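What follows is a set of notes on a single structure, which appears directly below.
All protein chains but one are shown at their positions in the complex.
So, chain A:
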Amino acid sequence: MSTGALYNDQGGAEAAVEAGQESTPTSSGSGAAFGLFSADFKKNEDLKEMLESSKESLKLEAMKRIVGLIAKGKNASELFPAVVKNVASKNIELKKLVYVYLVRYAEEQQDLALLSISTFQRALKDPNQFIRASALRVLSSIRVPIIVPIMMLAIKEAAADLSPYVRKTSAHAIQKLFSLDADQKEQLIEVIEKLLKDKSTLVAGSVVMAFEEVCPDRIDLIHKNYRKLCNLLVDVEEWGQVVIISMLTRYARTQFTSPWKEGAMFDENNEKAFYESDSEEKKGHTEEKPYIMDPDHRLLLRNTKPLLQSRNTAVVMSVAQLYWHLAPKHEVSIVTKSLVRLLRSHREVQYIVLQNIATMSIQRKGMFEPFMKSFYVRSTDATHIKTLKLEILTNLANEANISTILREFQTYVKSQDKAFAAATIQAIGRCATNISEVTDTCLNGLVLLLSNRDETVVAESVVVIKKLLQTQPTQHSEIIKHMAKLFDNITVPMARASILWLIGEYCERVPKIAPDVLRKMAKSFTAEEDIVKLQTVNLAAKLYLTNSKQTKLLTQYILNLGKYDQNYDIRDRTRFIRQLIVPSEKSGALNKYARRILLAPKPAPVLESSFKDRDRFQLGTLSHSLNSKATGYQELSDWPAVAPDQSVRNVEIIEAVKEWTPTVGKTKQPKSDDKFYSDDEDEKEEEGSDSSGSEDSSSSSSEGLFMYFTMQMFSSCLAAKYHFPRQPCLYQPSMVAVQVILSNSSDHSLEEIHIGDRSPASLSIHCFNTIERLEPEASVTVSMGIDFSDSTQAANFQLCTKEDQFSVSIQPAVGELLMPSSMTEQDFCKEQGKLQGMNETSATITMETANASSQAISKQVLSVANVGVVSSSQNNFSRFAGRTVSSGALVLVSLELKESSTALLTINTEKTVMASMLLRDIKQALTQA
């Protein structure tokens, strides 16, 4: 039986399973083994048969067993031909399991793997996005160099796919192809560049990941997408957030100037004052100082802050490191609370977070001091957590809190975990050297510990006392005597060596004891550890120089023992010491200086944190955790002295905004757009209210060519009008900005005006802040953002006052769901070429004669739709380009003037519903006067 069992183990899991199935006990061991062997052989055969059978269920059963083999790390590669045939199966589960198998073994069976490729190529064209995506996923996971060109092609196509999910998959595929064949880098960068422009939150994380893997140095690709990434960040899935934040940290360090200029005059007091105040308010202060933060820099800080509330610890940590590396010093402390929160998470999370806090707390005690108690050690903590907490507590120690910390340390010394107790003693030593007020207290405490029963505690105390005495050797002969007495009872080599060194170093203070100790050591020399022997030799040499009368013979005896020691270090040292101290003919010159060499005053050791210079690594990284550079670590650059050109981050959309003034045709008008990104929401509000005063604004804006205006009275006491200012929405790029003018027409003041319930419930609205009070006859302009999701469905919501509520419905005209996009005529024609067929809607119209000039056409079209004019070289053509606000799909409008006043109006866009509505609106505008 035992032999059988043995074979079972060797034969691996399949044999074991088999043995379980046919558990017929056989008397002869060899027979059983033979039987098992053949069963094993047959077993693979039967898997093959199962796979080749016509029954789906059998095939599935076989695949499940094969996956079981793979999971256990058993080799199942010989079944490759049988498995690969099932790649085109209709059964989804079977297909998925075949994929699992294929990805695992394709590398080993390259030729056979090629058989499956055509299936995937077909699936890449499937109308269902999920099938396309999964085909690309598997195709790109097959690590067969021959298919690199096919993969490249598939990636390029998928990157232009309409489905964001497929585009996301293509971003993942980029990394896979890159690791398979790095020569494709240039082409892949092109794809990355394209995908970076993508506005979908699904794609953002994955493409940044690809960027980091393939071309982390091409920072120039980020410029144009920086603001978009910042704005999308909150809505990206959590794993993508981590990657984007860490990339943006690197980016910001190359593009903005240091916000720490004022850091020189920054001190702890300042910081303390800051704790009380809310961070939001403080932000305004940066403006007063000569340093002005780049609005884009501020945008990043502002948009990452809410992520501190994420449930994902990696996201919180990455925001914390972003603030640490990028924020003005006084703002960094807002991350403290969140980091401390992470300490209640799993053990492994605690470990990493504590490491980072340890590094931070060296430079910035104040950040964590209020949370000192969170770092108190629990007896249930794992040892590495305990030592990290100890490290942090030591870093936080200062004159004010040292007594509390020392009291806490006292309980740790009594801990049953002796390694931890020893670490505590080290920590006490560090506190004692750092804070001179408590040095004596600590020293006394440590001396008391010398009578502790536990050896490791005593030994550690000796070592620490030695270091402390070195810093102030004057009046401590008592302690040295005490330690000399203890010497016989201490067996830990490091402690014995330390005592010997101390006695030797200060032998003149203990002239009577020192020779006696040497005598004892001479007796036990051969039985000692190497470090103890070395120190004995040292002690002997020093005594020989100071007290040769008593110790000459002893020294010679020890040197003789050392001469024949097994360890060559000790033999070396003995030889060296002998030449140095015992006068002879050869060693004349050096001999004179022996005393000065051996008994020179030695600098005291500096006790400092092992986290001292860990901040050379970016926080939160693997390299930081290991304190050594990991493969692929990207250095965080220093702030540039002068900020690089800021305008590189400007994007066309913002330029299009400048078409606010009714000058048609001139697209490029340089004008500061800083305001759009400036800090305070209030400021934005003010901007709006500047132009308000309900009556004027309506009249002035009706003059404005691009204004689309609607009015709505819905109650006797509160009147609201809304209009579309045709600005990009400040809250979220996918929202349409709406300005609402609220006026109180009743005779009493209204309070707490805010937005209540909305429908459909999923409708995302960026509400305005609650208006506390609106006096009679007064009016106020507020701006809000509504994501219409590119449909003209009305957004309904409740407008509430303290007493009452009214339902409001905002129905956008289709033209307001667009935003202008500026492009050249060539680009326009190119894009138009891509949107042919069912994406094209056209109609021939007969225009009012007054509208026949191109200026008039522009005026009319722009009054209906928020699009940009494309400058045209042909007189009979007028072209306009825009994108839908929510999904960013292109909308191209072109008008070809025919003879007399007929014209061909063409709209190209993938949003066909919008196209037909827009066509109707434009037609109406052009045919009527």
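Here is the rule we go by: a residue touches a chain if its C-beta (ideal position, glycine included) is under 8 Å from a C-beta of that chain, and two chains touch if they have at least 3 such contacts; residues count from 1.
Simple rule for what comes next: contacts and distances are computed from a predicted model.
Not every chain of the complex appears here, and the one that does not is recorded in UniProt as "AP-3 complex subunit mu-2", selected from "SREBP regulating gene protein", "Small ribosomal subunit protein uS7m", "Replication factor A protein 3" or "AP-3 complex subunit mu-2". When you scan A:Ala182, A:Val606, A:Ala630 or A:Val913 for touch with the missing chain, the hit is A:Ala630.
In the complete complex, the residue from A:Arg347, A:Arg519, A:Arg575 or A:Lys612 that touches the missing chain is A:Arg347. Within the whole complex, the absent chain has one touching residue among A:Asn86, A:Gln109, A:Gln184 or A:Ser206, and that is A:Ser206. Considering the full assembly, A:Lys414 is the residue among A:Arg122, A:Arg218, A:Lys414 or A:Lys485 that touches the omitted chain. Within the full complex, the residue among A:Ser141, A:Ser746 or A:Ser842 touching the omitted chain is A:Ser141. Listed for chain A, the residues touching the missing chain in the whole complex are 56-57, 60, 64, 67-68, 70-73, 91-94, 96-97, 99-100, 104, 107, 128, 130, 137, 140-141, 143, 163-165, 169, 172-173, 175-176, 179, 202, 206, 209, 234, 237-239, 242, 246, 306, 309-314, 316-318, 337-338, 340-341, 344, 346-349, 351-353, 373-374, 376, 378-380, 382-384, 408, 411, 414-416, 452-453, 620-623, 625-626, 628, 630-634, 757, 759-762, 764, 766-767, 769-770.
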